[in-house]
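Missing here: one protein chain of the complex. Every other protein chain is in place.
On to chain A.
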Amino acid sequence: MGLTIGLLLALSFVVSLFALAFLIWAVSSRQMSFDQAQARTIFVAGEEGRPDDPGTAPETDEKVPHHYDPARAGIDSVSARPVTALLASAVSWLVLGSLFGLTASLKLHWPDWLDSAAWLTFGRVRTLHLTLVIYGWSSLGLIAIVMWVAPRMFHTKLRHPNLPIIGAVLWNVALVVGTVAIANGWTDGEEWLEIPWQVDILLAVAGSFFVLPLLRTAAARNVRHIYVTGWYWMAAICWFPVLFVVANVPYVFMGAEQATVNWWFAHNVLGLWLTPLAVGAGYYFIPKIIGKPIYSYSLSLLGFWALALFYSQVGIHHLIGGPVPTWVVTLSIVHSVMMFVPVIAVAINQHVTVAQNSWALKTSVPLRFISLGAVCYTLASFQGSVGAIRSINTVVHFTQYTVGHAHLGAYAFVSFTLFGAIYHMMPRVTGRAWPWPRTITLHFWLVVAGFGIYFFSLTIGGVFQGLAMLDATRPFEDSVTLLKPYLEGRSVGGALMTAGHLLFSAHFTAMLLRRSPEVPHPAPMATTPAVAA
């Protein structure tokens, strides 16, 4: 123990020295000077002050995008094919992943349903749900957003636009192989890391086909300043490959140590991958749709670095009360609580911007999706910080409450953001309006109502389950039987969410199959990049 504390103290000292050196460099090279004007990087001349809602608001007669920018049209036409390939893949995985999720949910209260084959057992169906919605839907969908927005933000066309298409094909092949492997019982066996490591090699190769074009595009940018969205995205595409490769290296870790690697990885998939990608998307789409810059640009700097520092160390709160050293558990709890800092910074920026322009929520369903997603990020993070505190954690740790919490983050935050972004992007990607605009509102209410039922069922049921397990005078049986109505409620919510996803995928497919009128606008005049804004 003495050695550990001494080591940690020495380490803190060295790290502080490095941080100080970096701070001096950053101040002296004016990396830290901020002004609100930089928040306007995302607009081209004439865009600011006008809401941007292409072809999704049925109330308005405007069928033509309000502002036509030939240079950006040149940028968009390069990104359109890779973005379409990525989104079509993501939406397919969403449908399959949702069906597996609904099946798993039903099996928990109908345990004798579909029990004749191993691939239909709860343990495999649940795993397929998580794997497909995280690596298929969320990751590919968010990468598609990055491929679309980053070139627009950097005022230059996407470099190597064919690589992401190859990447999408390889990624899909890897996921199909992974799905078949898990369904047949071939798994690495750790949560979030079930895809066999042999298949993970293909995923890693595919991932590099996404990272390389983005880095090249960022390096060739025509704006001096990198907008806040760019910090989150550039950091995320550095973090995730490292996390994924280290956590999947086989035969290195054993036992309790392997558990720390497992949760270091699994929480960082949320914290350093899905979260920065989706928060960055919010930082772009919210001001873009409203037509006004975010509330406080300098606050976004604090939010970003605090997220990097604190979120990277929260993972071991999954092992509270477990067989790992006390100090590392406590470290993760402290960092979990510190997450209030970056979350409040993002909340002030995003929610105040929306609240000051609440009129936009009435006209723009994409903004409704994205700002509700941002609210759910705040709520999920607050809930996570509180849930890591020992006295709360001991009740909810091994219960369905955790599943509800995970879905508040990974579904209500990430997926709502994705839905909104896709509804906003696709008219520009395809050059067509959405064929059935009214179903967008229906989709919104299906998934919002479904998720509400889902979340409150599991949260309330999970607390009762945890209290029953902590009470030594009650048999274990009580914690199972009391949960049943809540599990049924969760299935109702999950069915509504799945219905929303089927509607969404049908609408998406109809748009790709050209069931909607083409939006008339002139062909791109040039593919040369715009000059610095």
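To be clear about the criterion, contacts are C-beta pairs under 8 Å (C-beta built on N, C-alpha and C of every residue); 3 or more make two chains touch, one makes a residue touch a chain; residues count from 1.
One rule holds in what follows: contacts and distances are computed from a predicted model.
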Of the options "ABC transporter permease", "Formate dehydrogenase, alpha subunit", "Cbb3-type cytochrome c oxidase subunit II" or "NADH-quinone oxidoreductase subunit M", which is the UniProt protein name for the chain that has been left out of view?
"Cbb3-type cytochrome c oxidase subunit II"
Out of A:Leu132, A:Val199, A:Met234 or A:Ala410, only one touches the absent chain, namely A:Met234
Using the touch definition up top, pick the residue from A:Val44, A:Val328, A:Val352 or A:Ala510 that touches the left-out chain.
A:Val328
Out of A:Ala45, A:Ala117 or A:Leu513, which touches the unshown chain?
A:Ala117
Interface residues of chain A toward the undisplayed chain are 4, 7-8, 11, 15, 18, 22, 25-26, 31, 107-109, 111-112, 115-118, 121-124, 126-127, 185-191, 215, 218-219, 224-226, 231, 234-235, 238-239, 242-243, 246, 253-262, 264, 268, 272, 301, 308-309, 312-313, 315-316, 318-326, 328-332, 390, 394, 397-400, 402, 469-472, 476-477, 479-481, 484, 487
